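The complex is shown incomplete by one protein chain, all other protein chains being positioned as in the whole.
Take a look at chain A:
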Amino acid sequence: MGSMFRSEEVALVQLFLPTAAAYTCVSRLGELGLVEFRDLNASVSAFQRRFVVDVRRCEELEKTFTFLQEEVQRAGLVLPPPEGRLPAPPPRDLLRIQEETERLAQELRDVRGNQQALRVQLHQLQLHAAVLGQGHSPQLAATHTYGASERTPLLQAPGGPHQDLRVNFVAGAVEPHKAPALERLLWRACRGFLIASFRELERPLEHPVTGEPATWMTFLISYWGEQIGQKIRKITDCFHCHIFPFLEQEEARRAALQQQSQELQEVLGETERFLSQVLGRVQQLLPPAQVQVRKMKAVYLALNQCSMSTTHKCLIAETWCAARDLPALQEALRDSSMEEGVSAVAHRIPSRDMPPTLIRTNRFTASFQGIVDAYGVGRYQEVNPAPYTIVTFPFLFAVMFGDVGHGLLMFLFALAMVLAENRPAMKAAQNEIWQTFFGGRYLLLLMGLFSVYTGFIYNECFSRASSIFPSGWSVAAMANQSGWSDAFLAQHTMLTLDPNVTGVFLGPYPFGIDPIWSLAANHLSFLNSFKMKMSVILGVVHMAFGVVLGVFNHMHFGQRHRLLLETLPELTFLLGLFGYLVFLVIYKWLRVSATNAASAPSILIHFINMFLFSHSPTNRPLYPRQEVVQAMLVVLALAMVPVLLLGTPLHLLHRHRRRRRRPTGRKEDKAGLLGLPDASVNCWGSDEEKAGGLEDEQEAEEPTVNVQVESFHRRTQPVHRHCSQETCLSSIPRRSLGPLAVGHRQPLTQFLSL
C-alpha cells in the first residue's frame, strides 16, 4: 500500500489487442484488476456494438439461471457459495454451459408439471374416497328400510303425469366456507324436493397447489326428478364442488379407490425423488456457472468499449492504469497473448483529461477513506484528508460522547468484532444492520478508545463523576470562614463557594474536570462556558490545519501564485478573526481571576464590538490598547476578502494577456509539443477539471471571458475542496460540539434524581 498522502499517479495506456487473443487478454486483466477501460464507442448505441450478440447470449443464460434459482429456493434449498478460482470461460465453453443449463431447466419444468398433475389427481381420489367413506347412513338407511317402497313415490301426487320418481343421489365435496350458502341455495331452488346432508371430514387434506390443509365438507343429496337433478348439478357447478358418482355398492368401489390412491402416491414419491435429484444437480452446477457467465458478460462489455483498428486485425483499448502497475500490466498481456501465438502491446500515451483518483487502502483505512469519499472524491493527486480523518473523526466523536463507561462498552464491542473478523460466520451474515456495524468496526474501535480518554477528562463514568485525585475545592474552608453553622445551613438551601475566600480553591484539578462540579447546581454554567470555548479552539485549529494542507496542493500543481493570493489571505482572515478569538479566550483564562470577577470582561461583547466598531463602557478591556489592535485586525481581514475573490482570476488574466502578446513564439512550441496527431482516440473532453500543471500548454485562442469563467470555476472548486477538507476534518459544526457533549450527561442525571 503506497502512502495515502495523495492519490497515485495514473497513466493513460493504449492497448493493442489482436483479435484472436483479445478475449483472453481482457479476461486476464479483469482477474488482476489493474485497469479501468475508457469507452471509445460512446457515440454508438448499445445495440450496434460489436459484441452485442455475445452479450445477449449471456443475458439469456442469466435468465435461465434466475429461473433455476427460484426453483431451488421454492424447494427450500440453499445454493452453496461458489468456491475456488473461476475465470471467465473461453467462448466455445459457453455453448456447453448453455446446453447443460437448458437441459436442466427443461427437466425441471417437466418434473414440476408432472408433480402438479399427480398431486391434483391424488387430491381428487382422496376426496372421492372420503366422500364415499362418510357415513351418510341415516339417509341411506331410510331409503333401504322401505325396501320395495323405495321405488314408490313418497308423496301421493294429486295426479297428472309424473317424471321418473326414482331417488337419485348426488355425492360430492365442497369447501367448508361455501357449505352453508350451498345448503341454503339448494333448499330455496329445489323447494324441498331434496334431502341434503352435509358432513365434515375428520382430517384435513392438502391443497395440491398451495399446500394448505383444508377440511372439506362432503354432502349427499338425494333427490327425485330429472329437472331437480339438473338444477342441482348446475348449482354445484357454480360452487366449484367436486361431484363423484355414487353407488350403493360401496365396498368394491372403495377398495379400488384405495388401491388407486396408493399407486398414485408411489408414483408421486418417485417423482419427488427425481425432482430432488435434479435440484441437487442444479445446486452443484449453478453457482460456478453464474460466476463464470457474469465474468464473461463483463469481458464482452469491456470489449465493446474498444474500437477496431483500420486493418480489422486488432482492437484498440484505452485504459487508465496506475503508473506503478505498468510492468505488471505488460507482463499480463504478454503471458495471455503468448498462448494464442500473437502479442498484445501496451504503451503509455499522454492525455489531457484528468486521470481518475486511485488510493490503495487496506481493511483498516478503507472505512475512513469511505467516509472521506462520501463528502466527495478528491481530484487527481490532490492531498488526501483520509489519514488525518483516521484520528480526527473519532476524536471529534469522542468530544461529543465523552464517557468512560459507555466508551469502554463501545470499545469492547468493536474489539470483539475485530478479533473475530476472520471467522466465516461474520462474513456470511445476511443482516444489513449487522453488516453496517461490522464494516465500521475499526471506526467504532477508535471512537470507543477516544471516548474513554475524553470521558476521563470530562470526569464522567456512566454519567457519574469520580475522584481519582482529591478535589481542588474545599467546602470546609468556605464553611469555616463564612460561619456556616448547622442552623445557617438549615435556613439556606443553596450556597455558593467563593474562590476569593482563602483556602476555598486550592488549584486546578490535574486531570480533567473537578468532581465537585458534578455535585453543584450551577455545573452547567461552568461546563457550558468550558465546552463552548473548547469547541471554538478545536474548530479553529482544525480549519487552520486544513488551510495549511492546501499549501501542499499548490506546491504540487506548480501554482505558486496561489500561495500568495489564496493561502496567505485565508490564513490572515482565519487567524486574524478567529485565531484572535482563541487568543482572547486563553488570555482571559490566564489573566482574569476571581479577585475582580464581578467586573470580568465579556469576550462575547468584545468580539461583537470588534465587528461593529463600537464600544461598551461597562466592559473593561482585557489589555491596554485592545480596541486599536482589534480595529486593525478587522480592517486587515476585510481587506483580504477582495484579494481572495479577485486575486487569482486577475493573475491568470494577466498571464493570459502576456501570452497572447507573443503569438509567433507560441505557435512553434505548440507544433513541437503536440507532434503526435491527437494521440488519444477520445481526447477532447471539455473538462473544466484539467490538471493544473497543463495550464501553460493550453491553446491561446480562448476568449477572455472563457479564461475568467474557467479560472473562476477553478477558484470555486478549491473552495469546494477546502470546504470538503474542512468539513472532513471537522465534520461537525464546532458550535454544536458543546451542547452535544453536555446533552450526554443529562438523561442519566435526570434518571438518577428520580
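Before moving on, here are some points about what is shown:
Definition applied: contacts are C-beta pairs under 8 Å (C-beta built on N, C-alpha and C of every residue); 3 or more make two chains touch, one makes a residue touch a chain; residues count from 1.
Note that in this section contacts and distances are computed from a predicted model.
From the set "Calcium and integrin-binding protein 1", "ATPase H+ transporting V0 subunit e2", "Aminotransferase class I/classII large domain-containing protein" or "Proteasome subunit beta", the protein name that UniProt assigns to the chain left out of the figure is "ATPase H+ transporting V0 subunit e2". Per the touch definition above, the residue from A:189, A:520 or A:568 contacting the chain not shown is A:520. Summary of contacts with the chain left out: across A:218, A:290, A:392 or A:630, the touching residue is A:392.
Contact with the chain not shown here comes from a single listed residue; of A:534, A:551 or A:636, that residue is A:534.
Within the complete assembly, A:479 is the residue of A:235, A:479 or A:653 that touches the hidden chain.
On the side of chain A, the interface with the absent chain consists of residues 1-5, 362, 365, 387-388, 390-392, 395, 399, 450, 453-454, 457, 467, 469-481, 484, 486, 489-490, 492-514, 516-517, 519-523, 525-526, 529-530, 533-534, 537-538, 541, 586, 589-595, 597, 600, using the contact rule stated above.
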